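Here the complex is missing a single protein chain, while all its other protein chains stay put.
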Amino acid sequence: MPDPRFYRRAGPFPLHEIGTRVSAIVASPGRPDLFITDIAALAAAGGSELVYVADNAYLPALAASRCGACLVKSDVSGSAPAHSAVLIVDDPRAAFARIAALFYPDASLAPANPPTSEISPDTHIESSAVVSAGAVIGAGTRIGHGTIVGPGVVLGPGCVIGAQVTLSHCIVGQRAVIHPGVRIGQDGFGFAPTSTGPMKIPQLGRVIIGDDVEIGANTTVDRGALEDTVIGDGTKIDNLVQVGHNVEIGRKCIITAQVGISGSCRIGDGVVIGGQGGLADHVTVGAGAQIAAKTGVMRSIAPGEVVMGYPARPIRQFWREIAMVSRLTRRDK
Amino acid sequence: MPDPRFYRRAGPFPLHEIGTRVSAIVASPGRPDLFITDIAALAAAGGSELVYVADNAYLPALAASRCGACLVKSDVSGSAPAHSAVLIVDDPRAAFARIAALFYPDASLAPANPPTSEISPDTHIESSAVVSAGAVIGAGTRIGHGTIVGPGVVLGPGCVIGAQVTLSHCIVGQRAVIHPGVRIGQDGFGFAPTSTGPMKIPQLGRVIIGDDVEIGANTTVDRGALEDTVIGDGTKIDNLVQVGHNVEIGRKCIITAQVGISGSCRIGDGVVIGGQGGLADHVTVGAGAQIAAKTGVMRSIAPGEVVMGYPARPIRQFWREIAMVSRLTRRDK
Partner (left out) sequence: MPDPRFYRRAGPFPLHEIGTRVSAIVASPGRPDLFITDIAALAAAGGSELVYVADNAYLPALAASRCGACLVKSDVSGSAPAHSAVLIVDDPRAAFARIAALFYPDASLAPANPPTSEISPDTHIESSAVVSAGAVIGAGTRIGHGTIVGPGVVLGPGCVIGAQVTLSHCIVGQRAVIHPGVRIGQDGFGFAPTSTGPMKIPQLGRVIIGDDVEIGANTTVDRGALEDTVIGDGTKIDNLVQVGHNVEIGRKCIITAQVGISGSCRIGDGVVIGGQGGLADHVTVGAGAQIAAKTGVMRSIAPGEVVMGYPARPIRQFWREIAMVSRLTRRDK
C-alpha cells in the first residue's frame, strides 16, 4: 500500500461502489459486503485490497496474489484466485487509474498529515531553503539555498544537497551528494491510453536512495507508480539523466550524463552506462554489464555483457558491422 | 505583432531611418514619408509593418503579404507586392534582427507595463513563489515553492505548478500540470550567422499551452521568435524534453523523456515520440504518426506513419536493414 508518510488515503469503499464507478461486471460477488480498503501491487496485496491485470504476463502473479478483488478483462477472469472478487472491465488499467484516484485524490499534491519532523540540530540549512512538515534530516546534512524538502522526506546523516533541488516522496540514505537542480520524487510519466486520450494514472510510490549515492545537476528521478524507484548504495549518476518510475538501479553503478532509463527497468550492481545511452521500459540489465554511449537497449542484457549501437548488440558485432558496411560502400562506388 | 502584454514597443520609425540603420538600398521609395510601426511575420503584417524574406521558399508568402515594407536580397526584390516599400540588403535575416532590436530593445528582459494582475482568491501560492505584475491566475490553481510567474503570464483555473518552475511570456489553459524545474517562455535559440559571428535575433513570440497538458520535470519550452510556440490540449510531455521556438504540437500527443523538437516543427494530433527521439527544424509530422525512441527525423512524416532509426525510415525497413547487415556480417567473417 502507498506509504502513509506521503499519501493520505480515502475510503474504504464498498466493492459494489467501486464496481459501479468503473462500470464493471462483478463476476464473483461471493462477498457482497466486502469493503475495499486500498489499492495494491499484485505481490503486496492483502485480503481487502484491489489489484489489476492489464497484461497476460501477470496472470501467474494474479493467481498467487492474496488480493481481495481484481480488475481484469473478461477473457482472463478465470485466472483470479478463488478468494478474490472479480471485476470485469474493458480496460483494467484505465479502471485501476480511476479507482486509484478515488483512494488518493490528492496524489499530485503535497500529502496531508505527515509524521513529526526530526531535524538534527547540527544540520546546515542555507537561507531560502524550505523544509516541509514531517521531514527527517540527519546529523551533519547540508541543504543549499532554495532547495525544497517536501513533506515527509527523509535525508540521512552527512548528505550534501545542492541549491535549488526539489525532493518529494523520497527516503535518502547517508552521505548522498545531490547537485543543483535535481528533481526527485515527482510523478512518473504514467498514462493509460483511452479512446478520449491519455488518462493519468496516479503515481503512489516513492524514491528510495541508498548510501553514498551521487546525483548530477538537473537530473530527474521520478517516483514509483505503485512500487518504488530505487537507487542502490554507491551508485553515481551524472548530469541531466532521466530515471523513470519503478526503475531499480543496483549498487556502485556509473550512469553517465544524459542517459535515459525508462520505467520499470532493473539494473544490476556495477553496471556502467555511457553518455546518452537509453533503455526501453521493463529491460533487465545484468550485474557488471557495460552499455556504450548512445546505445539504445531494447532487450534484456546478460550479466557482464558489453553492448553498443541501436539496437544494442555485442560490441564486437557492432564494430564488425560498421567495418563491413564501410567496406561494402567503398566497393559499391 | 508581438503581444503588448509581454513586449514594449519603441517607434514608430521613419522608413529612411530604418534603411540607414541596416545600410539598405530603398528600391521602391514610393512612400518617402512612410513610418514603420512594427515588425511582423509575413502572413500577419499590416500596411505599416516590416517583414523579411531570407529564403526563396517564402517568396509566395511575400507576394501575398499586406506588409508596408520588406527586407530582401537584390535578386528577389521584384517579388515584393506593389504596395510595399523594398529595402535591399545583403543579409535580410541579420538586418531584420537589427530592426527587431530597435523596436524591442528590452526583449530579453521582463516586459514593461504589463496589464493589471487578476489573482483568483482561491489560488494556493506557496512561500517563496513570486507572482509578477500583470499575472492572471485562475481559480484553484496551485503554485509551488520558489516558482516564478513572470509579468503578464496567464494561468488558467485548476493548474498544478510544481516548485521552482519559471514561467514567462506564456498563456496556459486549464488543469495544466507543470512539474518542478520546468522552464517555459525563455528566448529561443535564434542566431543569424554573420561574418562577425552569430548575431542574436530578438525572440518576440509567446508560448500557448492548451488545457489538460502535463509537462515533466526540467523540460524546456522556448517561446516563439515572431509567431508562438503552441502545445495542444491533452498533450503529455515527459522530463528533460526540449521544445524549440515556433514549434506547434497538436492535441493528445505523448512526448517521452529527453526528446528534442527543433524550431518550427509542426506535430499533428495524437503523435507519439519515444525517448531521446529528435526532430530537425521545420519538420512536419502528420496526425497519429509514431516515432520510435532515439529516432532522428530529418524529413516530414505522413499521418499514421511509424518510423525508426537515424535517419528515420519506415519501421519495417529499419528492422529489415538491421537484420540484413547482421546476416551479411556473419557471412563476411
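Order of writing sets the chain letters: A and B. Residues in each chain are counted from 1.
What we mean here is this: contacts are C-beta pairs under 8 Å (C-beta built on N, C-alpha and C of every residue); 3 or more make two chains touch, one makes a residue touch a chain.
As the structure is a prediction and not an experimental result, all values here were calculated from the model.
For the chain left out of this view, which of B:Ser79, B:Thr123 or B:Gln242 touches it?
Per the contact definition at the top, the residue touching the missing chain is B:Gln242.
Identify the residue among B:Pro2, B:Pro92, B:Gly134 or B:Gly181 that touches the chain left out of the display.
Within the whole complex, the residue contacting the unshown chain is B:Gly181.
Tell me which residue among B:Phe13, B:Phe35 or B:Phe189 touches the hidden chain in the full complex.
Among B:Phe13, B:Phe35 or B:Phe189, only B:Phe189 touches the chain that is not shown.
Which of these touches the unseen chain: A:Gly173, A:Gly197, A:Gly216 or A:Gly244?
Once the missing chain is taken into account, the touching residue is A:Gly216.
Where the complex has a chain not shown, which of A:Ala54, A:Ala192, A:Ile254 or A:Val306 is the residue touching it?
A:Ile254
Identify the residues of chain B touching the omitted chain, counting contacts across the whole complex.
On the side of chain B, residues 108-109, 128, 130, 146, 148, 164, 166, 181, 183, 186-187, 189, 191, 197-198, 200, 218, 220, 222, 240, 242, 244, 258, 260, 262, 276, 278, 280, 296, 298, 310-311, 313, 317, 320-321, 324-325, 328 touch the unshown chain.
Tell me where the left-out chain touches chain A, residue by residue.
These residues touch the chain not displayed: 126-128, 142, 144-146, 160, 162-164, 177, 179-181, 214, 216-218, 234, 236, 238-240, 251-252, 254, 256-258, 275-276, 293-294, 309-310, 322, 325-326, 328-329, 332-333.
FYI, only the chains that are shown with their structure count from here on.
Could you state the distance in Å from the CA-based centre of chain A to that of chain B?
33
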